[in-house]
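Take this structure, written in structure tokens, and hold onto it; I'll ask about it next.
All protein chains but one are shown in place.
Entry: chain A
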Amino acid sequence: MYVRAVPPTDLNRNTEWFTYPGVWTTYILILFFSWLIVLSLFGSSPGTAWTIVHLSHFFVTYHFFHWKKGTPFGDDQGIYNGLTWWEQIDNGKQLTRNRKFLTVVPVVLYLIASHTTDYQNPMLFFNTLAVFVLVVAKFPNMHKVRIFGINADH
């Protein structure tokens, strides 16, 4: 089956790939397949596997969405060098469909991870901390905010 790709009006090549069809499905499929891989590699219970997926998802998405700034190529002469990827998508417009989707995914992962581990400590503590940090980082009020100057420009 075919889908139509309409070129978006975003000039920032670092983020405009996220507006094409198929991204959300790929994201969800990658999470599901990594759960299967963790389950087969470690032979743990499904709940522990979901916790591992949730926490590694936290580390990876925090690092690439909210820590790394700028773009991985030099063509745009560094005009986005002070902005993280999260602040760059959709040209900085808040509460778009992409942003809402990306906010919901860690919450859903958290619910699955906590449900399959029966809300036991210590997994519950780490999962809750991870989802709290991720969701707060994605609030519209946190746009370009650097708490205590962490990760600010020089």
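We adopt the following convention: a contact is a pair of C-beta atoms (placed from the backbone, for glycine too) under 8 Å apart; a residue touches a chain by one contact, two chains touch by 3 or more; residues count from 1.
Definition applied: contacts and distances are computed from a predicted model.
This figure omits one chain of the complex; the name its UniProt record holds, of "Proteasome subunit beta", "serine C-palmitoyltransferase", "Myotubularin related protein 9" or "AP complex subunit sigma", is "serine C-palmitoyltransferase". Summary of contacts with the chain left out: across A:V23, A:I37, A:V104 or A:V145, the touching residue is A:V23. The chain that is not drawn here is touched, among residues A:V6, A:L95 or A:I150, by A:V6. Taking the whole complex into account, chain A touches the unshown chain at residues 1-11, 13, 16-17, 20-23, 25-26, 29-30, 68, 70-75, 78, 81.
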